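All protein chains but one are shown at their positions in the complex.
Note that the chains take the letters A and B in the order they are written out, and that residue 1 is the start of every chain.
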Amino acid sequence: MAEHAVNFAAASKAALQDSQLRGNFRRAMDGLMSKRAVQFADAKEWHTMRALAASVRLRALAKLPELLEQLETNLTRNGIQVHWASTTAEANAITLGIMRKANATLAVKGKSMVTEEMHLNAFLEDHDIEVLESDLGEYIVQLDGTMPSHIIMPAIHLNTKQIAHLFKQKIKDAASTGEDAAALTDLARRILRQKFMNAGVGMSGVNAAVAETGTLCLIENEGNGRMCTTVPPVHIAFMGLEKVVEKLEDVPPIISLLPRSATGQPITTYVNMISSPRKEGEKDGPREIHVVILDNGRSSVYADPELRDTLRCIRCGACMNHCPVYTKVGGHAYEAPYPGPIGKILVPQMEGLAKRGEMPHACTMCNACVEICPVQIPIVEIMGRLRVEAVHPSASVKDSGARASKTEALVWKGWAAMNSSPLAYKIATTAMSAVGNAAPGSLPLLKEWTSVRSKPRFAPRTLHDLARKKGIPNV
Amino acid sequence: MDRPTPPTKPTKVYFFGTCLVDLFYPDAGMAGMELLQAQGLTVVFPQGQSCCGQPAYNSGYRADALKVARAQLDLFPGDLPIVVPSGSCAGMMKKHWPHLFHGEPDEAKALQVSARVWELTQFLVQVLDVKLTDKGEPLRVTWHASCHAQREMGVVDEPKALLRQLANVELVELTREKECCGFGGTFAVRHAEISAAMVGDKVADIESTGAKRVVSGDCGCLMNINGALEAGGKPVQGQHIAQFLKERTHG
Partner (left out) sequence: MSDARAAILGTLRRTRDAHPVTPPPSDFTPLAEKQWPPEERLPRIRRMMEAVHTEFLDATEADWPAVVTDFLTRAGAANLLYAPGTADGAKLANAHSPSPPRGEGRGEGDAPQPRTSQEEVSATPNTDAVAPPHPNPLPGGERGNIAGDLRLIPYDRPIEDFKQQMFEGIDAGLTGTLGAIADTGSLILWPSADEPRLLSLVPHIHVALLRADALYDSFWQAMRDQRWADAMPTNALLISGPSKTADIEQTLAYGVHGPKRLVVVIVR
C-alpha cells in the first residue's frame, strides 16, 4: 500500500459534531440550490443548453491533443509563453523560475484550484516568496491557515461573526472595523489595493482556454482577477490540461451555464478574455504572460474512455451544492482541493485508491449531482466504476485493488450463491425469518445501524410464502 | 422512456417483489399485488425470484451482481410487464442491467426483460390509470420520494397523484422532498454518522409537516426512516405506499 489512506470517516465525524458548521452549510446550500432553480426555470432551455455544453466539452476532449497544440501555437503567436508540467512539482519549479527571473518576492493570486493541487503558496513561501490570495473567500481562508472548503465559495464554512473575529485577530488595522459584511469587504479592498499596486507577479486560473484564438477566459465577481491579470508586470495563468475548448463560440455556453449553476447569477460581474501581453502603444497590462499547463494525473484519467468524462468538468460547484453528504460535512472533511461529488471521482483518480479508496463510497448514489451537472457528467456511474476499481486490480486507475479484501469478496460470493439458486434462497430466507430477529444489536454493521435506528425486523413469513399461500400463480 | 408500451391495459403482469420486501415488508408486497388484482389483472409471482443484484453492484462486485441478475432472467418469459414495488430495484433492472450485461452472451435477453420493468406507482398511474375511492378516516400524510424512483425511474408525480385521489387524506409535502434520506445501501453502515445526520434531517422535515404517516415507495428508505422515527420515539409511522393505498381503498 503506497500512502496512508485518508480517513474520511474520522474527518467527517468531527464535521458532523460541529453544529455551527452544519448550520452554516445547511443555510448556504439551501440558498444556492434555490437561486440556481430560479435561473433554470425553463426546463427546455436547461436541457438544450446542457446538451450543448456537454457537446462542447466532449468535442474538446475528443480532440484534446490537437487542441492543446493549437492552443500553444496561438498563445505563442500572441506573445504568451506556454509551459508544460507533468507533475505539481514541475509546475511549482516552473513558477519559481518565473518569479526568480522577474525578481519578484510578492505575488497576488486570483482563485485557482489548480494552484491548490500544487500547494503552490506553501512551496513559494518555503522559497521566501509571499503569495497573497486576493479573492475575498481565499483571502479569508489564507488568514485562517486552512484550505478552501468549496471550489466557488472558499469560506462558506464560516459565518460573518467568525470572519470578523478572524480579521480582528490577524489584521492589525481591523480593530476598529465594523463587523458586517460591507465593512469587512471594505477593509479587504483597502488592504489588497496596496498589494495589487506593488506585486511583481499576478497569478490566476483559467476557466476556459480557446485554441482557435489563443485566448484565456476568466470569470469573476470581485475584480481581483482583473487586477491580478492587468496590474503586475508579469501574469502567470495556471490551467489543467482539460480546460481547453476548440472555438471562441464554445465559450458562451459555458459562460451561460457556469454562473447560473454555481451561484444562481445570470452572469458574473466580469468576463475577462486575455489574448496577449501589453502591445506596443498600450498603456497597461502585463509585459509577460505565462501559461502553465498541468497534467497531475489528468492524462491517466483521460486514458480510460469511461473515466475520461470526469474531465468534462467546468468547475461550477453545483454538484457539491446539491450533495446531501457534502451539506452534512462541509468541504474540509474531504481534505482535498476538490470536495463534493466531483472531488469524489477526480481525487481518487489523481491521488490513487490506496489513499482515497473510501471517497467513492462516501455517497448514497442519490443522483442529485447528475441531475444538475451542466455538462452531464455521469458522476454516479463513475463513482460505481471506482468502487469496482477499489477492490479489483486493473491498469486503469492508480492503486486499483488497494482496498481488496478477501473477507468482503467471500461475503459477496456467498451472497451471490444464495441469490442465484432458488433453493438456497428459500433456505436462507426461511432461516432469517425464523431467527433473524434474535441477532444482537451489537453485531458489527448492525451496531452502526442501531446507533440511531431501531433494529430492522424480519417478517415472520416471506413474500414468497405469502404469495404461495394465497395461490398467486408462479408462471 | 424507451419501453414497449403495453397494449392499452394488460390483463396479466409479473410481480418482482425485491429481496427487502421479501424479508422485511412482505405485506407491502402482497398489497402491491392485490392493488393490481383489484384492477382485474392476473398477477404472476415467479417463486424462483430473489434479488436484482443491486447490493453487490453498488459495492463494486459486478461479477457477483451479474450472477444474481442472470438468475432472474428466465423467470419472466414473454412480454408481460414486470411490476416492481421499489424505485431503486426497478432502476437497477431498467437502468443498470444494460450496463451490467453489456457484452455478455445473454445481453439481448437481459435488455428484453429490462425494457419491461415498471415501478409500481408508475404502472398504476400511467398504464392502469387507477381510480381510487377512499374508505378511511381523515389523516394527514407526507410523501418521501426515493432518489432512485425520482432520478432513475422518473417517478415524481405519480405517487402524489395517487395519494391526492384519496378524499380523506391530506397530503402535506416535505420541505426537502427530493433530498436523500441517507440510506444508500451499505452507506448507512459504512458512513453511519453521516447517514444518521441525513436521516435526522429527514425526520425533522417529516415532523414539521405534522403528518401522522410518512409514505414511501422504497423499502430501503422506509427501513431507514422508520427505524429513526421509532428510535426517536416519534408519533409518526412510515408505510409503503402499496400498503397504505390498500388499507385506504379496501377498508
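As a working rule, a contact is a pair of C-beta atoms (placed from the backbone, for glycine too) under 8 Å apart; a residue touches a chain by one contact, two chains touch by 3 or more.
Note that the coordinates shown come from a computational prediction; the quantities given were computed from them, not determined experimentally.
Seen in the complete assembly, the chain not on display touches A. Of the candidate positions A:K170, A:K279 or A:K470, contact with the unshown chain belongs to A:K279. Checked against the full complex, the one of A:L68, A:M118 or A:A209 touching the unshown chain is A:L68. Shown as candidates are A:A10, A:I267 or A:V475; the residue that touches the absent chain is A:I267. Within the complete assembly, A:A155 is the residue of A:M33, A:L124 or A:A155 that touches the hidden chain. Contact between subunit A and the unshown chain involves residues 24, 27-28, 31-32, 45, 48-49, 51-52, 54-56, 58-59, 61-62, 64-65, 68-69, 83-86, 90, 94, 134-137, 140, 153-156, 158-160, 163, 180-182, 184-186, 188-189, 192-194, 196-197, 212-215, 221-224, 226-227, 230-231, 241, 247-253, 255-256, 263, 266-285, 293, 295, 299-300, 302-305, 308.
Everything that follows uses one rule, which is that only the chains that are shown with their structure count from here on.
Only residues 8-9, 12-13, 16, 22, 26, 324-325, 328-329, 361-368, 370-371, 381, 384, 387-392, 408-409, 412-413, 415-416, 418-422, 425, 429, 432-433, 436, 445, 448-459, 461-468, 470, 472-475 of subunit A touch subunit B when the two sit together in their complex. Remark: subunit B residues 15, 17, 19, 21-27, 29-30, 33, 42-51, 53, 55-62, 64-65, 67-68, 70-71, 99, 147-148, 151-152, 178-180, 182-201, 223-224, 226-228, 230-231 touch subunit A in the complex.
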